[in-house]
Structures are given as structure tokens and as C-alpha cells.
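Have a look at this one.
For this depiction, one protein chain was excluded, whereas all remaining protein chains were kept in their positions.
Going by the order they are written in, the chains are A and B; count residues from 1 in each one.
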Amino acid sequence: MIICIILIPLLAGILVPVLPFRKRSHKEIFLEGAVILNSILVWYLLLHHSESTFLLAHFTGDLNISFRVDGMSMVFAGLVSGLWPFATLYAFEYMTKEEHENTFFLFYTMTYGITLGIALAANLLTMYFFYELLTLVTVPLVMHTLTREAILASRKYLYYSLGGAAFAFIGLIMVIVYGTTTDFILGGVLDPGKIGDKNNILLLIYVMAFMGFGVKAAVCPFNSWLPQAGVAPTPVTALLHAVAVVKSGAFAIIRLTYYSFGTEFLYGTWAQTTVIIVVMFTIVYGCSRALKETHIKRRLAYSTISNLSYILFGAVIMTPLGLTGALTHLVFHAVMKISSFFCAGAIMHQTDKRYVHELNGLGYKMPCVFGIFTVSSLALMGVPGLAGFISKWNLAGAAVNSRNSLAYAGIACLLLSALLTAIYMLSIVVRAFFPGKDFDDGPIQNVHDPNWKMLLPLFVFTVFIIIFGLHSQPIVDFFYDVATGVY
Amino acid sequence: MDFVCNFPFFSILLSLFSGTICSILPGRAAKVVNRIVIAAVGVMSGILLVYLLGTGESFVYWMGHFPAPWGNEIRAGVLEAGMALFFCIIMYLSMAGGAHKLFDEVEESKHNLYYILINLLLSSLLALVYTNDMFTAYVFVEINTISACGLIMIRQVGRTIEAAVRYMIMSLLGSGLLLFGLCIMYDLTGHLLMSNIKESVSVLIQTGEYQIPLIVSVALMCVGLCIKSALFPFHAWLPDAYGYSTVSSAAILSSLVSKGYIFLLIKIIYRVIGFDIFNNTRIIDVLFVFGLMGMIFGSLSAIKENDIRRMIAFSSVAQIGYIYMGFGMGTQAGMVASIFHILSHAATKSLLFIAAIGLTEVSGGSRKFIDLTGAGYRNKWAGVAFTAGSLSMVGVPLFSGFISKLLFAQAAVQVEGKMLAALIVLGISTVLNAIYFMKTVIRIYAVTGDTSYPCITFKDMKVHAVVLVLFVIVNILLGVSSQPVVNMIEQGLAMFA
Partner (left out) sequence: MYLILLPILFPILAGVCLLVCRKDLSRKLLTVTTGTCLVITGALAITALTRVKQDFTLFYLTRTLPVYFHIDQISILFSLLTVIVFLCAGFFSFAYMKHEQKEKRYYGYYLMAFGVLNGLCFAGNLITFYLFFELLTLSSFPLVLHTGSKEAIMAGLKYLFYSLCGAYASLFGIYFLCQNCDTLTFTAGGVLQVSAASKDGSFFLFLAFMMILGFGVKAGMFPMHAWLPTAHPAAPAPASATLSAVIVKAGVLALIRVIYYIFGADFIRGTWVQTTWLALALVTVFMGSMLAYREPVLKKRLAYSTVSQLSYILFGLAVMNEEAFTGSLLHVLAHGFIKGTLFLTAGAIIYTTGKTKVDELRGIGKEMPLTMWCYTIVSLGLIGIPPTGGFVSKWYLAIGGLAGDIGIFRYLGPAILLVSALLTAGYLLPLTIRGFFPGTDYDYQTLQKREPCPLMTIPILFMTILSVLIGLFPTVIVDTLTDFVSTLI
């Protein structure tokens, strides 16, 4: 079963260029069907999961490729499988204006399977394996337009990701050698007997591995690939570079911190201090860069950088509450950011405008898109009643609860970043809705909202932003259970 | 003694004599003979390997039934047989993959000469693998050098002659040092047979006599072989030699010849000096440091390179650095990792060379990156194969490179003082590898406005494509089911002692 849900998207992806579709709509139905089917299977699996581990293959020694559903996998797999059908639907419409559609859908759909592989991996090696594969299948998507810009971006993406993985790999080795097993066990698997007096080296390796996985999570100073990768088509930027890929990085760090090294080992050490500082810096750095950026998608990408570090901030507090906050933001941010990216994509698709200063007055021409954009902006800012407030609340609550004075400073960073978020998001909204007195809407007379394939995902995400904002308790409780190891 | 035990001897002789036969055959026939010989040797090595795995112990074969110290001995264990088999596979594939290029690169009349050299090379490699006698080893080292030199030069372009001269000088320097070391060793022990020397050496160590000459001798032999296998900083000859020779030669030279020397070094370490004694000298620290430096500087040079063949050649410098780093750890695990890397690198590097030729073919024969733009679309098979090879080099799971990286890292963790340095350099080197290989991969999949170059389909390159696929399969096999191979290496090393 677990193998199925990883293989179905891979197969479906490979079949796209192979099968002779007579009409485009047939291809759409085929892909959407496969993706929805897979999502249903994923949810079925998550809801009826068993504790047992599914062993796919022995790798070498006692290392093996195996899968298991635990709390963290439920969160991430659930998130990904929830978003993918909508993103695919959106992509159909978006890709009408782009070339090489088949290649795009080939890799786009394959990425789904790989991401699920990361989510469901039962041990560090399996996760690492899928993590590398994720890099590989997403590179063609970044390269998609084959412009010089895209080539440079994908090159950078590859260097960064593979390089990061190389350092994460060292962490993997440490866990193999000093751990009792590579399986993910909440609380860590390090064997104190084996560690002996090598504490400091292990901590150093942890920091290295953190930064290694952090490359995907766009931790400063390894974040510059993300804004550049924005040259990819918007469905990619939205789903992969705001959710699947970058969150895989965050997910991997959580796995590494909570399930392999173990918080008990790391809590209160200099390693924790280091990573908190890095994360705090990234939070502020991402926002301030977003502020300076005028390209919409790149601005959102910088915003992603900052928000990813929110997640990591929660994670490196290293308490169950911190993890709860991290997971909350992992899920909520996914919905908010994908929504705002899809809006940006819709704008680009309908008007070919890419820069913030070109958006004057579009709010009245595309009310749905900009309305939704406003909601997601407000949510990202953390206005109460929307999803962002809850996740920030949980993160800050965890920080307060940790009684770690550095975490207090982290709260200040969160809020500073919230302010900056307000500035860079709302300045777009204000431009769109309040173009100024002398604004002439002649050039944008024919602009209108996109069709249902684009709007439906947007509406669904907006509804979720509001639902999460108003009634988050059940899901947050679930996250807390995950963080304390109930699942 | 079973009949199978004759196989090592047979295979050496077979390849040696087939070389001579080739000299009177026309090119086409020489090619057939050559292929058959390689295949036959491969089959024999395979059978031998199965046999040895069955018996579980190595055997010594007296050539002409003269016992030591007069006779010449051959010794075969699991590792030797496995190595011979592997060399044959790689060589066969490399030859097949580069065959269609041969007509462009080498004059028709010299074809049989080419196959002579290949056969000689094979025989010397086999001899290096199997021999139990230091002097025989030295002789075949020289034969190896000469045939390799010929292989480089046969293309007869200005650059290759220079490269061959360079190679010759460095190689002779290396073998000279080896010879010095050998002489001193003979002085100290009075033996040339490996097992005999080892006994004497352990006696010497116990009595504490002649410590310095002993170390000097070991050091000389090490340096000699290091030069020959292009360990940083003795790699100056390598890029030209690999970069400008014919494609098969490049593949064979990079993946087999230098590995033959390294294998000889392993034999010396285990069978002549003794693993523990060797590890107690400072030599391993030197090897470790130069290995690390090779990993970094080789990759840096590769990044700067603008020519795909030379880039791959420089990458070899880095990979050889990995191997020596494994030696330098001075543990069994490090050695296993190194030997595994010999295999994985051989499989990958020849794949890269063969794939690169496919790419340059569709780019007007140019090897500059700028012309290679979009080559991956023009020659799909070569493009995919090159990508696979690159990924393996970078150490992506599923490919053989990942396993060697894994083994190296695991080995490194067990060595107290060298752990951090090894791990960090391993990480950095992976990043550097990623930079130049991925740069190339993206380059060949980028689109150019220039469509003047032809596209090649499967029909035009059947053999080439099949070879590439086989290479990729070998790579993936090593990557996915590495455990049997690792077990075999461990078993072989155990037999060495």
C-alpha cells in the first residue's frame, strides 16, 4: 500500500509523455484522476495506518529502505496530498501558456511520489534517499523555460541542494555509527554508551547536518537559490518552492532533531544556541529582502524564506510545544503561501505583469484574485481570525514556555518579521485596490478573473485559511499529540 | 590441484600471446581476437571467483612447478579474481563503447597495433593482480607503462605526443622509485617473493634492526606507485594523457591502469609489509593528507576546466584522492571503502568518458562546454548515461558513488583523529563534484538556438547505446546491492593476510 502511493504518481508521470492522448482534456482527466486517486489512498492509509514498518529493500549492512506511517508522516503526507490535486488543477490552466507541457507534468507528478516518499520514510537513510531524488526530479521543473535565467537558477539550485545533502549525509553517518538504529524514534536514537566523550563533535556534526538540510529550507546563508528558482512556472514555485521541497527541508530537520539526534541530547547545548541564532537571523533577513524586492514571485519567495525559518524556529526550541508550533506553521504556512503564490500566478497568467509597481488598480479588474490575495496577506501577517495568527501564537507560546531568553528574542524577531510582512504584502494590496487619483485603467480594460480551474483552488485554500484561523483546536491538538509521541 | 587453478596463469599468457598474434592480423581480425580474449579472460576470472568463493581460501600457483625461492609464483584469492573479472568487464565495455570512434582517431593501418597494446595492457594488469613476486610485478609495471604510453600516443596528434612524453617521464620516475624500494627491500630481506619478504619484515620489526632502511624502502615504493596512479600532487601528467588519447584508451587508462597500480600497492601493504606494520608508520598520515588535498584540488581544477574530457580527467585526480584517503585511515574499513571505490570509480569514470564521446560527436567534435549546449537532446542515450554517471560521482543514492561515500564516511567515523577532517573534506568535495558535474549536466540539457548539429537516434549508435546502458546497470548494481561486493572484498582482504 505504501509503495503504491509512491509509485502511482511516478508511473502516472512517466505515462504522460508515453500515452497517446488525443485531446488535452483527456490528459487532464488522466492526471487529475491519478493524483486524486493517490490522495485518497494517502488519506485512507493515514487514517487506517498500522504501526508496522514496511521494508522495501535491504541497502547495505543493516541499512534498509523502509516506510512507516507515524505522526510526522501523517502531517506532512496529509498536507502534501491535500494540496496536490488543487495544484494540479491550477497547473492545467496555467500551463496553457507555457511550452513543453508533457515534460512539465511528467516531473510535476513524479515529485508528488517522491515527496510522499520523504514523508513516509521510516528511517534516516530512506529519507535521505528520497531527499536526493527530490532534488533531481525538481531540477527539470526549474529549468523548464530553458531561458538563460532558468538555467542559471537550476544550476544554483542543484549545487546548493546537492551540497547541502552532502553535509546532511555526514549527519546520517553519525546516526548510523553512534545511534542504535537509523529508524525514526521520537526522542532520538543516539546511544550514550557509544558517544562517550565525543559530545562536542556530535554537536558540531548536528549543526552541519542542520545547515545541510537547511539548504532546502532556505536557511541563511544558503537561501539564494530559492528566489532565483522563481523562474519556474508558478505551479512549481507555489507548490514546490513554497511547500513540497522547502518543507521537505524543514521536515528533514525536524526528523533529524527530534527523531534521530533527539532533543534530550541537543537541548541547552551550544548547538541549539547556534541554530536558533541562524534561524532568527533568517527570519529577519528574508523579510527585509522581500521588502526590497519588486518582482512579485521573488518577493513571495523571500517571504517563504522567512516563514520557513518560523517553522525551524519552532523546531529548534526543542520542546513538544515548539514542535507543535513548528508543525502548525508547517501546515498553515503551506496553505497561506500556496494561495498567495497562486494569486501571483493568476496575475501573471492573466496580465503578464510581474512587478509590484505594475499592479496598480488591478484589484478592481480581478476582484476574486486580489480579494484572496488580501486574505492570504492578512493571514501571513498574523491577523487574528486567520491561520497565520494561530501558528504564530503557538510558536510564540512555545518560545515563552521554553524560558529560554534567546527564544524570547526570537519572538521579537517573529513580530518584527510580521511587521515587515505587513509592509511588503499590504503594499501590493494597497496598490491593487487604491491605485491613486489619476489612475487610468485603459490599458487593463480587458483584464478579468481567471476561469474556475484557477479560482477553485484559490477559494478552497482561502476557506481553509479561515477555518484554520477560527477553529484550529482539533488540528493543533493533533499536532501536540504528534509532538508528544501519541501517534 | 583443480584445473581451475590454472586459470590465472592461462589468462595472463592468453592475453600476452594474443598480443603477439595481433601483430600479424589485419585490424578487423585483431579486434575480434581482442574481444574474444577479453571475454575469455573475463569468463575464466568469473569461474575462478566462483571456485574461490566455494573453497573459501586462496591458493598459490607455482609457475612451472618450481617451488620458491627459485620459481615464480602466482597467487589467487577472492579479491584478485574479483578484480580481474571486474577489469575485464570494464575493459570489454570500454572497448566496445569506443570502437566506432577508433576510425576517426587512429589510422587504419595502426589498428592492429592498437589491439596489441590493449592485449599487452590486459596481460600486465592481470599479472599485477595475480603475481606473488615483487620482481614480476615490477616487470609488468614496466610493460604496463609502455603499453599505456603507446595507447596515449597512437592518436598521433601533437598534443598526444606531448602527453605521452609527459606520461612516460612521470611513469618511469615512478617505476624507478619502485625499483629502488624493491632493491632496498631485497637487500634487507634477501627475498623477492611477497610471502617470504613479509616473514623477514616481521622478524626485522621484532628485532628492531634496519628500521630506517625499511621505512625508506616502503616509502619509496609508495611514492613510486602514487606517482603512477596520479595522486595529488603528482597528477600533472594525467589531464593531458586522459584528455587527448582515444576514447577507449582514456576510459581504460583512467579506470583500470591507475587502479592496477593501486591494487599493487594494496598487495604490497598487505602481503609484503603487513597491514599493521604499515599502519604504524607515518606513511599513512602522508597518504591521508595528500588524499584529502587531491579531493579538493582535483575538483577545483575540474571546475575551472572548459573541456569536458579534461574535466573528467581532473575528476579522476579527486577520486584517486578518495582512495588514498581510505588507505590513510589505516583501518580495515577504510581499506574496504577504498577498494569499493576502485570498483565504483572504474565503473563510473569509464561510463563518463564513453558518454562524453557520444556528446561531443553530436557537437561537431568539439569538447568545449559552449558547443555541448543541448547535446543531451541530440544524443539522448549519451545524455542520460552522462547524467547517471554524474549523479553517481556526486554520490546520489541508488548509484555506486553513494555507497563508496557511505563506506568512506563510516570508516572515517571510526578513526578518532582523522574523523572530522575526513568528513568535512568529504562534504566539501561532494559540493565541488556537484558543481562541475551538474554544471555539465545542465549544460547538455540547456537549449541552444543553434540547430546545425545533427541528432542521433538509437539506430545510429546501437553498440554505443547498449554499452552505455550496460555501464549504467553496472553502476546501479554496485549501488543497490553493494552488500555482496563488500562482503567479497572483506573476504578477499582476509585471504590476503
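The criterion applied here is as follows: contacts are C-beta pairs under 8 Å (C-beta built on N, C-alpha and C of every residue); 3 or more make two chains touch, one makes a residue touch a chain.
Here the structure is a predicted model, which is why all the values come from computation and not from measurement.
Asks: Who does the absent chain touch among those shown?
Replies: A
Asks: From the listed residues A:207, A:411 or A:432, report the one that touches the chain absent from this view.
Replies: Here the residue in touch with the unshown chain is A:411.
Asks: Of A:146, A:426 or A:456, which one is in contact with the hidden chain?
Replies: That would be A:426, which touches the missing chain.
Asks: Which residue among A:221, A:384 or A:443 touches the omitted chain?
Replies: A:384
Asks: Spell out the interface residues on chain A facing the chain that's missing from view.
Replies: These residues of chain A touch the chain that is not shown: 367, 378, 381-385, 389-390, 393-394, 396-397, 399-401, 411-412, 415-416, 418-419, 422-423, 426-427, 430, 433-437, 439, 469-473, 476.
Here is the rule we use: only the chains that are shown with their structure count from here on.
Asks: Could you tell me the distance, in whole angstrom, between the mean C-alpha positions of chain A and chain B?
Replies: Each chain reduced to its C-alpha mean, chain A and chain B end up 43 Å apart.
Asks: State the interface residues of chain B toward chain A in the complex, per the touch definition above.
Replies: Touch list, chain B to chain A: 391, 394-398, 403, 405-406, 409-410, 412-414, 419-420, 423-424, 426-428, 430-431, 434-435, 438-439, 441-443, 445-447, 480, 482-483, 486.
Asks: In the complex, go through chain A and note every residue touching chain B.
Replies: Against chain B, the touching part of chain A is residues 57-61, 125, 128-129, 132-133, 136, 139-140, 143, 146, 151, 154-155, 158-159, 162-163, 165-167, 169-170, 173-174, 176-178, 201, 204-205, 208, 212.
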